[in-house]
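With one protein chain withheld, the remaining protein chains of the complex are depicted in position.
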């Protein structure tokens, strides 16, 4: 490693949890230094936050456009190389687009855009500009999720015949049953949060996990969503049947009114040679099933794991790493890509994940609205 | 208890596992004695089996009709009071019907019949004949499943808003991929096993568990089944979206090609006040979830459990009871009903469970065949 | 199987839980019929209990001596063949001894005797009388405990280097802290319960589990017990260091004041080739560890298990069996022994287990009293 990659941060100030997650992830593998930022649209909060977290304030900018303008004035070797876009959802698209057009690499929070058509535009902008672009489907950074992908790629499951992914949370339960509360929750406001709450926010992770681990593309879906109250305009629960263009089928289940659930993302994949099960809340245990042998429990850091999995583990077996480490693995892959080093395609999710994710969200809502019909996922 | 109930057994001889399950269940609470049987249609095997398990052979009959005929000749106090029907599926209906018409109580293996219309006939026969009739949805006999039912009845979950039941097995995986094997498996032969394999055999358990624990009736379903091969005429996997006539929704997932799964029946129910999760392979642990309190793990035999749950536990906490004990609990309830003692409606599944189960199976297949449309469960 | 073995029961009437356990265990494999009994020393309760559980009353006797006297008058083919001794602890020895001397086989509840010297006498009586004798260390009947034994015997762990067994309960916590309560608890009364409470009642199970699974004999122990209060004369908690005459060492931990624990018996055995872990409250999962391979989870009923393990499973994988089934496996082995059929030495614990167990209990107390010195286990 010659020297640290110059990282800019857009958003993520104040109490932002996503800001903490990205910042720590950028530190973990000694690859990045934060050199510039717009943490907050309010200048005083912006600058104070920079001081609070110990970032030099000379390249804290008043707004996003100024950041780009000023950085472009700097010599290339001093300039921000990659920006993490952590702003409210509707800003991801215009900011990512402008960054790409001005020669910056981009690490974009999820959802990549608010519509599929925006996603397609971003995809073409990226094609026109030779940049590194990552969407932070954080869960793909877990060593055992990577292990799933590599085992499936290597044929450990044979031909996939069944997939099942779940993402259950309960955090909307204390909100949804009171009219005023649900009216004042931004996630339930289509103007602020896009066309979907539950599927847009977490269902899409379950979708992405299936495609990431299997390496297969879901062909069509049929979704039934739940809004619970007539005045609620956003899905807060739902199930999507899924089909591949093989004979495999499956299901994606997602809820934010699964009362008492925290962040219960699970995935199970079954092929004709074996099965795999993984749970996000116990991320260091991967269950490998077969017709006739004992269940095997894979854990990170062992030599029996794939290279991609081992690359994402820093300590010996038995030292639990967590979600910061998962995100850090994505940042590590991006760093390699920016430096032009070799990296595995599984190291970070790309614009294609974002495009397909947006299609999934739109088709799920459309399928529901049209009376639960099958619709094709596009990319 | 005055004296043991006189039990007859139809089927369940030889290597029959269901025979073992019912026989042990009948013994466990000291309520039954097996006085008559047709264990096997082949006389020699029938009589030898009786000897092998130490049953007196004087009331081992050559066939079902003879059993009825001869038993009716006996004085009422010596006669078989209740028959367990453990024969191949297509015989459940005619045998149960004839038994009821001749004044016998019936414990009927699942599926109760092979069609919904048969189920309705059986229901009306039962109404005409004042008898006790149980369908052995064994899993409802587990103390922690009973606890779910009672907690929900007592309002612990508030208003139900989401249900999710899964029954995954993998046993068909070694069979389904070879044409000859799948052609020669009776479960995959519609003539022998009815119109459905996966949903008929196990999906219906998941359906029943939802209705048993919630005390609610599923209103409509939309199912997508998987057959994997064109020459395979029976579903071996599938998912059903479910709706209630409240605003609750949910999903039933079932597979026999979930490679490596053994008997992975799980159920999760969420209401506006809490959630419950249970897994059949760890039946003595019930997880109780809430918005803001630690997850609670209920275990059998504690005073904090409901009467119905405690009634199904014989030993103090920490002494694992299993599936034989679950079935024994159903037999215990049936015994009470036969004796005219008080019993809780949750002690054994009734003809209504059988009727609704058959409707579920038929509607799932029909929904799939018609292109995944919503159909109403009837009873 | 020609016909059922004629079983007598001594004790186990009324609310006795051990009575339920033995009775059900005797039924489960169709091997036994209860033909005679003294369920209770009070005649009315004795006879009423027999009626209540549906046992014919003609061979319900007024007391133990009468049972023996009257049974001996019967022709041999009608006579009780084996008696289950379920009486208070101090009666196990004299009853078992008399039964053996009069030609009966014996299934003896634990502890086999109240002292080591009694145990030795019983051992010699047994040697003089050619009978089948089992001590019901129930936990050895679990399929996965049997699997441990067979795997170790087959060398899967290599040379044993470390053992660790725990038996933690909390039931004495609500009792021990109030002087009156602890004074009135029979388990804490040396006159009624012998010299040890915790080690005598449950520590000895942990001891037995180590010897049963490893096939090795513990050579010496050093124990430190806890009585918590000066007026309490019985150990309610303690730890024993153990040594073998190889270089292996280990530990036995036992408590009845581990507040909130139910019946938390665990065992872990480590050799130079692998390790094994098992927990009684999840008895159908056996964890197999190695230096460099994923942990394997063995479950009952799979073809990969040993014959001895598979012999103790009645249903396919995924159908949880429990403690009644474990005890039933012991009864099954005894039945084979009585019939002179072949059986594996692991099918039931013998008088030697009883002898060594009594030595363990006495040496633990003596070690503690002498200031935590090493003492040799005798047999």
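Every chain is named by a letter (A, B and C) in the order it is written, and numbering of its residues begins at 1.
Just so it is clear, a contact is a pair of C-beta atoms (placed from the backbone, for glycine too) under 8 Å apart; a residue touches a chain by one contact, two chains touch by 3 or more.
Since we're looking at a predicted model, the values are computed, not measured.
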{"item": "Touch with the omitted chain, as defined above, among A:71, A:150, A:164 or A:325", "value": "A:325"}
{"item": "Among B:249, B:299, B:336 or B:356, residue touching the chain not depicted", "value": "B:299"}
{"item": "Contact with the hidden chain (one of C:162, C:179, C:192 or C:370)", "value": "C:162"}
{"item": "Those residues of subunit C which, in the complete complex, touch the missing chain", "value": "157, 161-162, 164, 166, 168, 170, 173-174, 177, 222, 224, 226, 228-229, 237-239, 241, 243, 247, 249-251, 253, 255, 257-261, 268, 270-275, 288-292, 295, 372, 374"}
{"item": "Footprint left on subunit A by the chain that the document does not show", "value": "1-4, 17, 20-21, 23-24, 27-28, 30-31, 33, 51-54, 169, 171, 261-264, 280-284, 299, 314-325"}
{"item": "Touching residues on subunit B - with respect to the absent chain", "value": "288, 292-299, 302-304"}
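Operating definition for what follows: only the chains that are shown with their structure count from here on.
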{"item": "From subunit B, the most remote chain by mean C-alpha position", "value": "A"}
{"item": "Computed distance of Cα centres, subunit C from subunit B, in Å", "value": "35"}
{"item": "Approximate Å spacing (C-alpha centroids) for the pair subunit A, subunit B", "value": "42"}
{"item": "CA centroid of subunit A to CA centroid of subunit C, Å", "value": "54"}
{"item": "In subunit C, residues with contacts to at least two other chains", "value": "299"}
